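A protein chain is absent from this complex, but the other protein chains hold their places.
Chain naming follows the written order as A and B, and within any one chain the residues start at number 1.
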Amino acid sequence: MGRFIVRRLALMVIALWVVVTVTFFLAHMIPGGPFDREKPVPEAIKKNLEEKYHLNEPMWKQYILYLNDIIHGDLGPSFKYPDRTVNDIIKESFPVSAQLGFWAVLIATFVGISLGSISALHQGGLIDSFSMFFAILFISLPSFVIAPIFQYIFGVKLHWLPVANWGSWEHMILPALSLALGPTAVIARLTRASMLEVLSNDYVKAAKARGLSGLRVLIVYALKNALIPVVTYLFPLIAAIFTGSFVVEKIFNIPGLGRYYVTSIYNRDYTVILGVTVFYAAFLILMNLLADITYALLDPRIRYE
Amino acid sequence: MKKFRVFLTLLLVFGLIFGMFVGCGEQKQEQSQGQEQKAEMVLRYNLGTEPETLDPAKATGVPEMTVMLHTFDGLTRLDRDGKPQPAVAESWEVKDNGKTYIFHLRKDVKWSDGQPVTAHDFEFAWKRALSPEIASEYAYQLYYIKNGEKYNTGEITDPNEVGVKALDDYTLQVELEQPAPYFLSLVAFPTLYPLPEHVLKAHPEWPKGIDKDPSLYVTNGPFVLAEWSHHDKLVLKKNPNYFDKDKVKLDKLVFYMVEDANTAVQMFENGEVDMIDNIPTAQIDQWKGKPEFHIDPILGTYYILVNVGSDKTMGGEKNPLQDVRVRKAIAMAINRSVITDKILKAGQQPAYAFVPPGIPDAEPGTDFRQVGGNYFSEDVQKAKELLAEAGYPDGKGFPKLIYLYNTSEGHKKIGEAIQSMLKENLGIEMELQNQEWKVYLQSRNEGQFDLARAGWLGDYVDPMTFLDMFVSTSGNNDTGWSNPQYDELIEKAKYETDNAKRVQYMHEAEKILMEDMPIIPLYFYTNPRLVKTYVKNYAAISLGWVDFKEAYIQK
Partner (left out) sequence: MSMDIRVEELKDKSLWEPIPESEKMGAEALTAPQVTFWGDVWRRFRKNRLAVIGLVLLVIILLFALVGPLVSPYPYDKQDYNAILEPPNFAHPFGTDYVGRDLFTRVMYGARISLAVGFLAAMVQLVIGVLYGGISGFMGGKVDEIMMRIVDIMYAIPILLIVILLMVVLGPGLVNIFLALGFFYWLGMARIVRSQILTLKEEEFVLAARVLGASTKRLLLRHLIPNAMGPVIVTVTLNIPNAIFTEAFLSYIGLGVSAPMASLGSLASDGVEYIRTAPWLMLFPALTIALIALAFNFVGDGLRDSLDPRLRR
């Protein structure tokens, strides 16, 4: 296992380099630059700006400069927010997204697995149909639809919770729920499907035949084996949700990292695009490593040699 | 046993991640709770987006302007009509036919750290904004000053040659390249604010770090920075050192950065914010007639750019838009009141000329737009005749046009309406093409369109901010249109010191623009707002921002 992890970490460095390289050139290939505005700045001023940020250098040189910075842990200054560095931006906004994401993932995992297991045990029953309908409903109404409805019901109508902004735990409830709904549905459906498969296996049937109670069979035999697809879905989900959702953060005005994903691209804020992407990539690859380790723990027959 | 191991692992993973981040969040919570104790007079306004910077030299947009308007005072300050009034300068002299200004500064103006504001602080700030290393985008606001452009472009390297000089602590002399009739408005803008030289000498990277230590943001305006939490909120508190502090009633100004317009409205309804701009069109009907609903003026025109520079359409056929009759036919066949009354609904006015209302004409009390009047009218019958004259009776043989717009709900709706009107009224087929903002800018710039939507908001209260866009050399003139007579009139107006003549030149120029019609005006913008009835005495300036200096709350 130790050797496996070391090898994976080495591969991760290579993967990150590929991500940086591809993103770097993609970002510079799309038309427009960070200083294009509807009221175009005079050529001379644009030249000053480009010199300041080395945008006048040939592409390969900019690339080398960037690689050099990133190796030293410096993600550079933002073009859009000239008084802030990308390191600052990530440092300030990631904890916010991660905190929100933690609750969302927790809700999604807990509710999703419970609902999915119960549905599987009562296949074709009322709970099963109920959870299926809700899963499809929530998937068909994505967060940008659900979130304003939540705001209206719980904020404007009932005055229970603030409509938007960040600060207290009350501010966290609606965005966390909005974030959690979709994944909850997916996890419930995944758990149900793989649970059904596991339940039809001989060893589970046998356990049942031996007279073990449904719940015991579920927990001891079925759940563990049924969790592999859920884990596969869950870990990249953690990477995605912890690093923030653009839509939910924008709707609830949350100062998280997710907002920078999309806006930095619209702004052609090259350093932010790259910084945020690399950060996400590293997080994602680590999560997938954790997923693989979890497989091995869940199913000792899996070996990575 | 195995099951336990799995459980433990999962628990550990979650626990670690949880522990890492939750700590930071809790700290923040306590902070915000501590702030809401006393009954202060607080006004909460939605800025709409995160300010890019609070460095007056680097700021370019309305949100930045709105914040700095409250933290700084320039030589002058615009009143609610957009006219410059004395601020840090208590009086001034104009010499050399308008080429030299001598400003006399008030002696009681202090920085928020107690130091006096002197003429040297202006000289320092302006030279800083012009220096190539700062790379200010709005440095061209200072190109009116003698040698300003040369210093900014590196043609000269000695800042002392720039025409701004502190004659003593309270006298500032400014020499201009050419007379500029709106220079007194210009000095009210952030690029020309003073900066605390003593602070910037100690912190060359200023304003870097003001988010962590707001007291570093030493300013001279009615308010000072108290907190800046990025993409969340920015809090200003009353400046006890402000020279005009008796007029300031608010203890605190909170700016939110809610980008989602729908969220902002719901926050307003739930009492989480006192004033918002940018109401979604879908919700305007529901607010009309309520006391909270305001339609404030804003200097701006929404228009269509016509590509007259290219011989071929985007589809590769002969470009019919080079014929002025076709351009006029299109302009006359669009039913503007449908767009303003049925689609936009926020009191916008149909535009039959380019310069929007709200700019004074030469005679006091008159409006440039009213004096100039309309330059064309809607007339489908006449439009059909013009099109037939141009060789396309009932749109026969007319090539398909591409109408370019940047990604947005509002632009799409207007594009769809125009498409439908041209098809119905003239038999012209048009394809809508939307592009992401910066791609759109580039396409526009390269002439990759037949028709394109465009909008323009004035930088200062003068027709020139609209008219000088369409001179041949302007970076904003994406139409390919060029008219030497127009260029000459604009040039003459720029350097004319007699205001009556100057305005007359601009009227003549606008007439040429509308005769040739390289642009088709659609409507004049408005600024619909929701304001709680207890918010009093704010000044909505037609350049897009709100001044809360003298505002107060009366519940």
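Note that in this section a contact is a pair of C-beta atoms (placed from the backbone, for glycine too) under 8 Å apart; a residue touches a chain by one contact, two chains touch by 3 or more.
Since the model is a prediction, treat every value here as computed from it, not as a measurement.
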Next item on the list: Give the residue, chosen from A:V41, A:L121, A:A135 or A:L223, that touches the chain omitted from the document.
Entry: A:A135
Notebook entry, point to check: Hey, which of B:T118, B:N220 or B:N262 is the one touching the hidden chain?
Noted result: B:N262
Notebook entry, point to check: Tell me, which residues in chain A touch the chain that this view leaves out?
Noted result: 7-8, 11-12, 14-15, 18-19, 22-23, 26-27, 29-31, 132-133, 135-137, 139-142, 144-145, 148-149, 152, 185-186, 189-190, 192-194, 196-197, 200-203, 206-207, 209-210, 225, 228-229, 231-233, 236, 261-262, 265, 273, 277, 280-281, 284-285, 288, 291, 295, 299, 301-302, 304-305
Item checked: Contact set of chain B toward the excluded chain (per top definition) -> 262, 280-283, 285-286, 338, 342-343, 407, 409, 412-413, 415-417, 419-420, 431-436, 439
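Going forward, only the chains that are shown with their structure count from here on.
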Check: If you look only at chain A, which of its residues touch chain B in the complex?
Finding: 30-33, 35-42, 44-45, 47-49, 51-52, 80-84, 89, 92-96, 98-99, 102, 106, 148, 151-152, 155-156, 159, 162-169, 219-220, 224, 238, 242, 250-256, 259, 266, 268, 290, 294, 297-298, 300
Next item on the list: Within their complex, state which residues of chain B touch chain A.
Entry: 2-3, 5-6, 9-10, 13-14, 17-18, 20-22, 24-25, 28-29, 32-33, 50, 52-55, 58, 60, 132-133, 135-137, 139-140, 149, 152-153, 205, 207-211, 229-233, 256-260, 262-263, 266-267, 269-270, 272, 436-439, 441-442, 445, 455-456, 459, 475-476
